[in-house]
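Every protein chain except one is present and positioned as in the full complex.
Chain lettering (A and B) follows the sequence in which the chains are written, and residue indices restart at 1 in each chain.
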Amino acid sequence: MDIAFMTKYLPMYERAAVLTVKIGLIGIAFAILLGLICAMIQYHKVPVARQIVAVYIEISRNTPLLVQLFFIYYGFPKIGIMMQPETCGVVGLAFLGGSYMAEAFRSGLESVAKIQSESALSLGMNRAQVMRYIVLPQAVSVSIPAFVANVIFLLKETSVFSAISLMDLMFTAKDLIGLYYKTTESLFLLVVFYLIILLPVSLLGTWLERRVRYAGFGD
Amino acid sequence: MAETLLQVKDLIKEYEGNRILDGVNLEIEQGQVVVVVGPSGCGKSTLLRCINALEPIQGGQVILEGKTVGKDNLEELRQKIGMVFQSYDLFPHLSVLDNITIAPIKVQKRKKEEVQAEARELLKRVGLEDKANSYPRQLSGGQKQRVAIVRALCMHPEILLFDEVTAALDPEMVREVLDVMLDLAKQGRTMIIVTHEMQFAKAVADKVVFIDQGKILEEAAPEEFFINPKTERAKQFLNVFQFD
Partner (left out) sequence: MLDLGIDVLFKGSNMLRLLSGLWVAMKISLVSILISLPLGVLVGALMTVKNRVVKVIFRVYLEIIRIMPQLVLLFIVYFGTTRALGWNLSGEVASVIVFVLWGTAEMGDLVRGALISIPKHQFESSEALGLTKRQTYIYIIIPQTIQRLIPLSINLITRMIKTTSLVLMIGVVEMLKVAQQIIEANRMTSPNAAFGVFLIVFILYFLVCWPISMLARYLEKKWNIA
């Protein structure tokens, strides 16, 4: 392997990795927000909004991110919605991730037994207090494994951003392969950088999962 | 004559076309212990849940201290009604102490130190002073129910509702919970108790209410009800508990 080549282009990979992580994290943050809203709507069975959420979840989960991105990036400008590639990446990731997060949160919320909110209500708590002090803390711990899996899944999905001309890791690798035929070196750096991004999240996830799992939940 | 604390008037509860409670009228005086008995599915648990407005009702009223329980005063009135459920109602993510103190602190906005001191005092009275920092999963069923009672007490309720609190317990744990309830009765607490423990009912009740098919069929002093039930249904019901 050509070490000199690799050191020379290391900063390029670093910039690309920062971009990948930045867009990934912002997108995931919006996905979490969107997912929470959708899960709340479904949990509280809000009329009409609930049906809209159900349709959104089906659409989002049954189409590939790449197709969603193409539609947003190339299609939307034709109806007057123009966005920077970065914004497209964030919007696409939030659109895809929102439904996955919603499902994770919803299953967490539904896992909390009805008697839990009933006994909280019988203590005089209002709906918001029941949600904040009793239901959410329990739901979160149930949602964590799915949540972490979603974060990893979404970070991996960012690899398609190069298709909408974002200069991310894939873009950089492909560029270098095309320009200098340094295939092995380019791919090696690609793998290393993805490992640097994904491995800590994966390990953190495993650790979190072990920590939050309380045995014999409630009985 | 003691004043009426809680009044249930013409209460009607329907669920999916079935009438669960069919015009129930009930009055509970300050300091009175009312035991509600009846065959399974007669609506006695539903009655308690309706009093605490956990179930929407289709007719009638629940009046506490002269105020009708409604949407706008729900949280206020629920603070005055303490309820203990059959089981599994402790919050698994909170320690025993936090289970007891969360509502007084967050709902009644009382001082943390004061509430915690009271909680410890109450735990001591039910023999669980060493469990304050345990989690629900580390307790036995009987211990959990005693904590649930303390949790209700710590809100300083005017009236306590007990919904078959020993039904899910192992037999050897029933006694420790019933003893706590007997103790509360002696202190002059107002309580409505739904139970299948007939001996306990006899010992604790000032008044026994017999419900069948959503209606109150008998309302009498315990010695009268258990020895001389007036209706055929009540006789049949009591016979189930006789072995000799």
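Heads up, the rule we're going with is that a residue touches a chain if its C-beta (ideal position, glycine included) is under 8 Å from a C-beta of that chain, and two chains touch if they have at least 3 such contacts.
The structure displayed is predicted, hence computed values, not measured ones.
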| item | value |
| --- | --- |
| Left-out chain, listing which of the shown chains it touches | A |
| Residue among A:Lys8, A:Arg127 or A:Lys156 touching the omitted chain | A:Lys156 |
| Option touching the unshown chain, where A:Tyr13, A:Tyr133 or A:Tyr194 are the choices | A:Tyr194 |
| Residue of A:Leu33, A:Val46 or A:Ile59 in touch with the missing chain, whole complex considered | A:Ile59 |
| On subunit A, residues whose C-beta touches the chain left out of the figure | 58-59, 61-64, 66-68, 70-71, 74-79, 152, 156-160, 162-163, 170, 173-174, 177, 181, 183-184, 186-187, 190-191, 194-195, 198-199, 202 |
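Convention: only the chains that are shown with their structure count from here on.
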| item | value |
| --- | --- |
| Distance between chain centroids, defined by C-alpha means - subunit A, subunit B (Å) | 46 |
| Subunit A residues touching subunit B - in the complex, by the definition given at the top | 113, 115-116, 118-126, 129, 133-134, 137-138, 141, 214-219 |
| Subunit B - residues contacting subunit A, complex | 52, 54, 75-76, 78-79, 81-83, 85, 87-93, 102-103, 106-108, 135-137, 148, 151-152, 155 |
